[in-house]
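Following: one structure in structure tokens, then a few remarks.
Left out: one protein chain. Kept in place: all the others.
Going by the order they are written in, the chains are A, B, C, D and E; count residues from 1 in each one.
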Amino acid sequence: MIDIHRWLEEDIGWGDATSEAIVPPYQTCTASITTKQAGVCAGLDAAIDIFTCTDRTLRFTRTTTDGAPITIGQTIARIYGNTRSILRAERLALNVLQRMSGIATQTKRYVDAVALHGTRIALTRKTTPGLRILERNAVRAGGGAVHRYGLCDAMLIKDNHIRAAGSIVDAIRLARAHASHMMAVAVEVDTFEQLHAVLAHPEYRVDCILLDNMDVDAVAQAVSLIKYKRQDCIVEVSGGITLDNVAQYAAAGCDIVSIGALTHSVRALDISLDIEETDV
Amino acid sequence: MIDIHRWLEEDIGWGDATSEAIVPPYQTCTASITTKQAGVCAGLDAAIDIFTCTDRTLRFTRTTTDGAPITIGQTIARIYGNTRSILRAERLALNVLQRMSGIATQTKRYVDAVALHGTRIALTRKTTPGLRILERNAVRAGGGAVHRYGLCDAMLIKDNHIRAAGSIVDAIRLARAHASHMMAVAVEVDTFEQLHAVLAHPEYRVDCILLDNMDVDAVAQAVSLIKYKRQDCIVEVSGGITLDNVAQYAAAGCDIVSIGALTHSVRALDISLDIEETDV
Amino acid sequence: MIDIHRWLEEDIGWGDATSEAIVPPYQTCTASITTKQAGVCAGLDAAIDIFTCTDRTLRFTRTTTDGAPITIGQTIARIYGNTRSILRAERLALNVLQRMSGIATQTKRYVDAVALHGTRIALTRKTTPGLRILERNAVRAGGGAVHRYGLCDAMLIKDNHIRAAGSIVDAIRLARAHASHMMAVAVEVDTFEQLHAVLAHPEYRVDCILLDNMDVDAVAQAVSLIKYKRQDCIVEVSGGITLDNVAQYAAAGCDIVSIGALTHSVRALDISLDIEETDV
Amino acid sequence: MIDIHRWLEEDIGWGDATSEAIVPPYQTCTASITTKQAGVCAGLDAAIDIFTCTDRTLRFTRTTTDGAPITIGQTIARIYGNTRSILRAERLALNVLQRMSGIATQTKRYVDAVALHGTRIALTRKTTPGLRILERNAVRAGGGAVHRYGLCDAMLIKDNHIRAAGSIVDAIRLARAHASHMMAVAVEVDTFEQLHAVLAHPEYRVDCILLDNMDVDAVAQAVSLIKYKRQDCIVEVSGGITLDNVAQYAAAGCDIVSIGALTHSVRALDISLDIEETDV
Amino acid sequence: MIDIHRWLEEDIGWGDATSEAIVPPYQTCTASITTKQAGVCAGLDAAIDIFTCTDRTLRFTRTTTDGAPITIGQTIARIYGNTRSILRAERLALNVLQRMSGIATQTKRYVDAVALHGTRIALTRKTTPGLRILERNAVRAGGGAVHRYGLCDAMLIKDNHIRAAGSIVDAIRLARAHASHMMAVAVEVDTFEQLHAVLAHPEYRVDCILLDNMDVDAVAQAVSLIKYKRQDCIVEVSGGITLDNVAQYAAAGCDIVSIGALTHSVRALDISLDIEETDV
Partner (left out) sequence: MIDIHRWLEEDIGWGDATSEAIVPPYQTCTASITTKQAGVCAGLDAAIDIFTCTDRTLRFTRTTTDGAPITIGQTIARIYGNTRSILRAERLALNVLQRMSGIATQTKRYVDAVALHGTRIALTRKTTPGLRILERNAVRAGGGAVHRYGLCDAMLIKDNHIRAAGSIVDAIRLARAHASHMMAVAVEVDTFEQLHAVLAHPEYRVDCILLDNMDVDAVAQAVSLIKYKRQDCIVEVSGGITLDNVAQYAAAGCDIVSIGALTHSVRALDISLDIEETDV
């Protein structure tokens, strides 16, 4: 699904001018990948795929796996093989590894914050174009949960759909009629008026109600209402969630908190690659 | 260069299940793109390309352009056309627009911070895989300068190349011998020992010296040294630069400050799309 | 999703030797698409896409739509434009149209057979490689229902998964633990022993139970059992269903009958394209 | 030529949700491919390519080859390797294998029916989009002959070309003038009037005359005429051929019978894949 | 078939740095394409496709067509539209136009040299990778004939096949048995011994005999032999043909002379593009 060849081509173009000039073509080396910040490792499999995609003869040892905690100065992997190949892939591999570890690290903070409540932290579709599968795995690596992957694997009725359909009840009715028996239907509600409308029509089953941009009190009240009327309906909360308030939302009784910032506002974790020794 | 079709496929898969169920196939609408945070606009051309790529019959009006300041609540563009098409592209277009505007906004802060000194703020190769051209344009939109695009359009000798070559002077000699007459050669120095070695060999021209991870005083001293010995050599600084210290680095006399965080640690600007009215 | 360019390339290679030799390059014509068998129309949109993909200047009129009944000798569409373009696309367009109309026609027969019982007829994943979206639409055109699209949009636990997991209960437990809150989980049972095991663990919710290769009596018994214990669980039947026995299965109370033969053993509907007149 | 990657992507999307949840990532197994109907094997090479394309480390043993007869319950191949990989490829591989074996089996019936007469049974261009090379090989596996592959490797003048050219003689003249010395020219005739016109112009050589939709008597008469006037011209018959009448057509003296239904109306042969044992 | 997008990407990479810096984004201009050498025009359609592929809004007027003679200083086309777009495509379009016109011009010289004898001049498969269809059309533009396109559309038995088969007669027998009734079979002979062997087996029809690397006298003798024994067999000559001796070969009675140098050793015709005027 990820297009490593295209990403390499973006960075390399017709060739790595510097290395082709300076590095002997058959030189091999040992290079280490070392973290400069503590956090949670993610993207290591992808990084190794990138190196392998550049040169199938590269070899690896790794001291950690996606999802494991990493400490400052930890060498998380070593690479053995052609120096030019390693340098061609270096920047792309690090760009992926740094970003994914940044995502996992931040996810972990949210997960820890709600650990007492058993609430799940999930990503949204606000991922980086072309990197969704990696970012999804990074959220899992940080202990988070996944969501629908994209537009085709579940129905989520949002404000724009409601406007297009005319009313929230019509939207749900149409969704349920069109869905296969294997497809979940969720609906986003912004107001209690919408929520009451949804709950007033049990004949149109919704698998999940997403409370959008509500404050903690409103969420608590909405959760009570939903759980009373539709015991098996999942309650998801999204919008305005931060590390500071996520625990309160969790305490309000929702099942899932989904957070766009996990993937749209990432701080990369600092990780570097160093040639340790070269073999003539 | 950017692969909009693939990005759309990532999000849509075999189809937009919700909209296909709910939105009438020939319904048209007017949708507005509105900012929820102030900053600098970037990625608007790309966002419009994404909509157009989904459906060539969509039409647009826009009230701003990449590089212009945007205010909270400003409607920066309106889209007219098939509702389903607009909803298919919505998330991808916003993901790009939010990220690029976030980059431009942050770049502008750095550019403003060094405005007195005439120093240029540049991006690095620490961009998101597949999005380099967009992120490069976003940095320009924020007033920043560009750098070499990738590995093929200029030589930048870094620590790993020096280790592979055996010495910094050998690395420069080899680079210059291999470079076409149209290719620039830069060298990264971490220490004054390296800097002296470079300056001791004027027969191997370097177009730019990159001071890596030096503190402000060291940079000031290095700049003096370089400008004394090689008047036409550009001095670039990178590593450890923040909004707090960038003005000091600029004051130290360097020509260029390049900042990986401009693209590797982005805060997306909050921007949304709303259907304003639908036409039957 | 479908790769018309590749399909055209398969048929055309470096060019249409016959037409390039015989047909004047700028000749235009009117061509009609006419059915030679009665049935249900499907694939007409795709056929028109194929012509358009060959030459954007072709124009169309159509007298029917996907899902409508068609009679022998009915002209379902006319095409106007460059003769060479029409002949390049002819075979591919007809191959698609004939196959899809064949699928819709056969689906309609099954749907009619169970109409009294309100049972839904669905396709399976036994579709033709590369044509799933078209075949899915053809089944809909015939009045059928859809199923999960592929491996990523719902979980269906089959015999091989059960063997890999060790037991059917373990398989369900693992599936539920890994699934997002938006993903359905179904389980295929071949025996009553398996069915009892599933029903004995209500803590692992399954959205659908698929009764595989059971005779009508067994299905009736299983349906009673399931509806008694898990009122909201959907019951699907598959394996060994024919036009002769499908009504009995429907009468046995299942919700869905899924039929691989709808797409794996298709009889194409006979449809032809004829040039009606040429314009110099 | 066939696009296995795309076909896998169609079925798998972003991942095999069920197996990723249930099957341990490093589990290996032995799986058998077993027929549930007798017939002729075809597509086995392609099926193995599909598995290999999913995972290069899978290993195979096979007890038969394309073109060989297969019996009910015969295990035609075994696969050893990663369970997840085998399950990812299972459905696609079976879809191909079932369809191709269905084609070979049906072809064999036609070939057997005309065996006494030495007539060849050939496929047409009415193949499934994207699968032509496989279906062509399946026809060969069943003992059938091939035809031109597509529009570029031979000229076949059909009714629409004749209408575009104005007359059948003009069409042949233009085709011959444009053809390289390595390209065959065939012409389809629907009437004796057309046939006489073709035979009246020996200066425009045609390598093959295709008698379209003629009854057996007409074919017999046409064959006599052609063989008398153009001894070395091949006579092909197409249209309205069934297993019931194909022997009569063969007896009428034609060289080739081409049958669209071999590939456009296939009954898949029932074949399944079962995990026999798993290794921890 | 030709991959203009890829060719443009090769030349442009991430952008046209010079024009983006210098040419205003919305400037339009009129540019002329002018020949600096006389010859035969070819590749003009392809050149226009390249411009169109860069920017669909470009407009063209043309004063000649592929196959027409062109004189020194002739403006063969004018382009109107966005200056940046024209400059992006300029080099690629000229590279194609110059090469194809060079091929057509040289082909015309060969064709003129044998005009008295009615011999056809044909290209071979010694074309430039990726450009075969264009070079084939260029040979036609120069009055030449085409050959089989590639390995799939006719059989040509060469020395390496004969060695693999064991004998020339075995090779022909196998080829004929495997060929469809629509596929021509040619055989290359280097010696009279081979020629006699071929002629001794009339039961294995060959459509064409290719005399490889024979001198004029040998060709004359071989032609007599072939035409005596197999009146309808085409005789092709190849190897060692130059403008100086091609007329003699033609006089020796062969039907076709095929010349690799037409496409493997091309002199580009000098053609340039000049901006005539810009519109603000």
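We adopt the following convention: contacts are C-beta pairs under 8 Å (C-beta built on N, C-alpha and C of every residue); 3 or more make two chains touch, one makes a residue touch a chain.
Keep in mind that what you see is a predicted model, and the values were worked out from it rather than measured.
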Touching the absent chain when the full complex is considered, from E:Thr63, E:Thr128 or E:Thr191: E:Thr128
Omitted-chain contact residue, chosen from E:Leu58, E:Val96 or E:Ile241: E:Val96
Full-complex contact with the absent chain, from E:Thr57, E:Thr191 or E:Ser265: E:Ser265
Contact with the hidden chain (one of E:Met155, E:Val246 or E:Ile259): E:Met155
Positions on chain B contacted by the hidden chain, ascending: 120, 122, 145-149, 152-154, 156, 180-184, 186, 207-208, 232, 234, 236, 255-256
Chain E residues touching the omitted chain (full complex): 1, 3, 6-7, 10-24, 27, 29, 31, 83, 87-88, 90-92, 94-96, 98-99, 102, 125-132, 149-161, 163-165, 170-171, 174-175, 177-179, 183, 261, 264-268, 273-275, 278
Missing-partner contacts on chain A, residue numbers: 9, 13-15
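The working rule: only the chains that are shown with their structure count from here on.
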Between D-E and C-D, the pair with more C-beta contacts: C-D
Chain centre separation (chain A, chain B; CA means) in Å: 22
Two or more partner chains touched - positions in chain E: 13-14, 149, 152-153
